[in-house]
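Here the complex is missing a single protein chain, while all its other protein chains stay put.
The block that comes next holds chain A.
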Amino acid sequence: MNQNINKGEDSSVTVLSFDTSTASLAAAIVRDGVLLDSIVSFTERNHSVRILSEIKELLSRNGLQGKDIDVVAAGQGPGSYTGVRIAVTAAKTLAWAWNKPLLGVSSLEALAFGAWKSLQSADENIDFDTETWIIPLMDARRGQVYTSRYSAGHSDKWDTIDKDGIRLIADWSERIEKEATMDSQVSSIWFVGEIAPHKVAIEQAEQSGIRLRTLTCDMDPGAVGQLAELRFRRGERDDVHSFVPNYTQLAEAEAKLLAASRGE
């Protein structure tokens, strides 16, 4: 069915990508790892209103049609429940209607990846001989964050250390600090993304006084597409029909029912 399934490693790949997990609606065209064009809008609560118009505008101003797209990619969350459903629904429906490969990317990984790129280009004295931890944060209220952990370094090193989850920022930042103390390879640690509500907790976890650093940033519009392209070139594909957001937790009613069935 998917005509591009056997696209070779060397051929050109055009990715249409978007993410609506945060306050920003980020849509982009990425071709062969390079951000061709993007649209970012901060009209939260209006993601569902604007998303298809933004995609249409992005396609038309780059002279592209559905047939020119090789991959449809979306941030799969975590993040706002309603928010992530918008990008996921648009992505699976477009991929199905165009009969194109679909690839989901962790919105947290995209947030971290975008921050890592900007840290590199901002010349933040990164020591590439050692390891840098990038820890993306999205506020999940009541002292909680959606977060994960990546290890970055030389020659495009980019590894997942901890998967996406919802965690208490106080415990999480303390754990990061402790583990970094035991790992001599780690030279710097960056908490990135939605920092403001959690700055105090991060500062309290700090022991050495220099190691835990923060970067407030929004979703990089190209990051979802770039990560999706890497997955695509590795031959990975997601199934359109079973493609759903990664909420990282049960709906409240389900959690209560589960607790009740366990007699809690």
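Keep this in mind: contacts are C-beta pairs under 8 Å (C-beta built on N, C-alpha and C of every residue); 3 or more make two chains touch, one makes a residue touch a chain; residues count from 1.
Following the convention adopted for this analysis, contacts and distances are computed from a predicted model.
The listed choices are "Electron transfer flavoprotein alpha subunit", "SoxAX cytochrome complex subunit A", "Cell shape-determining protein MreC" or "tRNA N6-adenosine threonylcarbamoyltransferase"; the UniProt protein name belonging to the chain that is not shown reads "tRNA N6-adenosine threonylcarbamoyltransferase". Contact with the chain not shown here comes from a single listed residue; of A:Arg85, A:Arg149, A:Arg167 or A:His198, that residue is A:Arg85.
Even with one chain removed from view, chain A keeps its contact list with that chain: residues 48-53, 55-56, 66, 81-82, 85-86, 88-90, 92-94, 96-98, 240-242, 244-245, 247, 251-254, 257.
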